[in-house]
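A single structure is presented below for examination.
Missing here: one protein chain of the complex. Every other protein chain is in place.
Letters are used for the chains, namely A, B and C, taken in the order the chains are written, and counting of residues starts over at 1 for each.
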């Protein structure tokens, strides 16, 4: 099993890069949720390919057709299926890949796992294209979270060796997040963003690619969401985040930075603010013991460089059972970090909503 | 829900630090697995408290009593319950903690989540003591993996600012891992280990604590274990790893280091070795597209410093709804990294076994 | 949650009677399963409406469009989405039903559960039309079971007060089952079948409807499939069977008939036949302790009469919060038992396949 996630709201994704359609069935959505279809389309557009020189030339409108579970402008409470037709496919570009395994890609591992039966065209089911249904699901989740006043936002923290500042873990303003959400290249400091984009274009010109780090934050999340152990916020969310292709690291609050801290430095002292318990610092990123503590929620995600590069690379031919070389042709992203931003946000929003519904079961 | 994990083999943990017993029900274990009880006891001893100046003075034998599912030396295939009686409890030490929330701990988040009904003695269900059932489960998993020739090992990579070398991602010898497994302080370079231990004792003397990083490796894992998306090796394993108290970061292969790499640097080129497809480098840590690729499997985990420190800290009194201070008394670990080593190994072993059983369903 | 079922292979159904499409995502299908699309179409045709005077006049081709997970004639092992476009909809017929609750239908219970947001057109998500994705799933399962030599078949045991003989619990021939599979009205004794059909047409002429019983059998199922307690064959299968609209009773082997038997009568004595342990009788219907025992597997399912009848019935108007009457117009089945036959078979086949894959995990 690979395609179903969630405890209280479940998403079942399907599709291949060059199949008829990709999509998702969302099971367990509460009834009566009004969906703003323009806002959904805007989220889809943030991820869609073919927008500029930074991303693949493949053009997909990524228009979502809702098949079920949505009636008279509201969710019905029954399974909602959303479908995106694949249109701009150049299947011929990829036919060689049934034989020659692309380094850094899932080709070989997938060949073994699926016993040679997987659809290899354009990466098939492994394609980053499958993140489109995730973005749709997250767009629904964002609208649900908005009813509770919860906002999820994110920025590109790092591209290769170029970094901008982290979010202030004590919080950023709603307006700053809203502005980030509208940017084509989601950074707080546009001057740094320019350098990052130059770095991406440089990689492209060198037939290479670059990786990076995305940082997401959730504001106004109440305390008491999550659980210790297997359903901790970190467990559930890292599960979802590592489902996004190319993610290789996840950390919460100070994350790996905790290793160098002492307890006296790392412990977030508590005090009352307007009758509510708050922390004076936020090293823990809003989660202690697997449960939200009322502080801003902070997570960072490492994205590896796109494995598809046009340079000649050493690899194997399965057919000839021999070493060979491969120069990947086709349309590829020199960097997927900027396109992964709405995907990471979507996954964060979905998982937090799921955990919020979990907590509702115990409300008096 | 918080206490159940696994797809094909499920563990359901229970217990509180100062309750009658802690334990686990393992559901779905294959029948006919011979369990070496001495090896299990040895794993339990690696985690057990009260062994030296580096850890809490609480003494627990952590003797496991198997209640079911084990007959004539073999697993039966029916649920196996393992129980560990709590013995050395000083409940009086902790009674103040129902009121004063310990900074960096789950106290406040847990109070909200459990509506004030949680057992606060010694951290209750949030206690690191609950990792004992995980170690038991992992000890069973290790014996199962051994039948496939798979070995899991780990070392302390970093304590505060002191680091040793990473594992060679192309592999370490079985003997090295076996030796690490027997060490009281699991480092490859004992001279560095000495410095790490001094750093821990220094923190102790300063009424402080330190964090660190653990690196685990799995050898001889076949290609084709895992799946893309929600059941990826990284998704399942990070889910389990973030269930371990104090874990705040998880990365696979080069992890966050990928952010600085280009595709040309990061892609692991492939070649044939003795008729098998292998990679020339192992930046991906043995997993591509969520599926094992036949290379050594590498994961690193960040552990935050123990929040329990004897220094006075600023916090809140829930009873008085006012700010106050707290100096935690009781017996605590100045560092839990060294005790977390068998826990991380256990979780890795359990999850890899679970995924291995998943793959068996498709065997011809 | 309502739309996802299965342990090792999961189906996630979606759709409403008058929505754009209905369908299913199958997650966990083994790769390399060759699908005979003509055989699938034949199963779909067995259930499809509009075939004769016994069923609703609504005409739907129920042509399945596979969207994913199927490549070059084989399953890929990644999620397979199957979609059926709704075509022959008369939505105007049903608009009154948002107000007047149809007796015996889910209208009122669904209105409360979904807080008034459910799609009421043609019963919406509650429609028997949602059994089409089940039949598709079962058709895939049947082809998978055929690889193990396992056959599932069924017949109409009872329509109103007219009954035919039960299957011989010691087994029927493969040929008999194959013949039943091709019949438009699935009975062993066509003379009894004629009377049943007359009884259905009589009910139709009286603006009434009738219920019945379907009996299914699975042949050549190996011993050792299933488990005691919560994953027993009976637990898993009854779960799936009661998911089929209108099913109100499920029994295995002698079922409710066991109540009148003594142990001496009911116990199935054992003996060796060609080196295999077999039973001399089969009161238990092939399952003891929740596990298959190598005898034919027998289950019976009670189907209630179609609640939609054209007679005037007493009911309530939600809008006016008052009692009223209702004469349902539209196109309805005077009996759904004959159309439910392939649905019940599908559900049996799917669940047995799921349990078979479960057992594979423990194969040496």
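Just so we're on the same page, contacts are C-beta pairs under 8 Å (C-beta built on N, C-alpha and C of every residue); 3 or more make two chains touch, one makes a residue touch a chain.
Remember, it's a predicted structure, so these values are computed and weren't measured experimentally.
Undergrad: Please pick, from C:77, C:305 or C:342, the residue that touches the omitted chain in the full complex.
TA: With C:77, C:305 or C:342 as choices, the missing chain is touched by C:305.
Undergrad: Taking the full complex into account, find the residue in C:170, C:280 or C:329 that is in contact with the omitted chain.
TA: C:280
Undergrad: One chain isn't shown here. Among C:94, C:185 or C:252, which residue touches it?
TA: Touches the omitted chain: C:252.
Undergrad: In the full complex, which bits of chain C touch the chain not displayed? Write them out.
TA: Residues 1-5, 7, 13, 101, 103-110, 112-113, 115, 125-126, 130, 158-161, 203, 208-213, 223-232, 234-236, 238-243, 245, 247-272, 275, 277, 279-280, 283-285, 287-294, 302-309, 311, 313-316, 318, 321-323, 358-359, 362, 364 of chain C touch the chain absent from view.
Undergrad: On chain A, what residues meet the omitted chain?
TA: Residues 8, 28, 30-31, 77-78, 228, 357-358, 360-363 of chain A touch the chain absent from view.
Undergrad: Extract the touching residues of chain B with respect to the undisplayed chain.
TA: 1-4, 8, 10, 12-16, 19-23, 25, 27-28, 31-32, 65-69, 71-72, 74-81, 83, 113-119, 124-125
Convention: only the chains that are shown with their structure count from here on.
Undergrad: Among the chains, which one keeps its Cα centre farthest from the Cα centre of chain B?
TA: Of all the other chains, the one whose centre lies farthest from chain B is C.
Undergrad: Once you find the CA centre of chain B and the CA centre of chain C, what distance in Å lies between them?
TA: 46
Undergrad: Taking each chain's centre as its mean C-alpha position, how far apart are chain A and chain C in Å?
TA: Here chain A and chain C have centroids separated by 39 Å.
Undergrad: Note the residues in chain B that touch 2 or more other chains, in rising order.
TA: Those would be 228, 358, 362.
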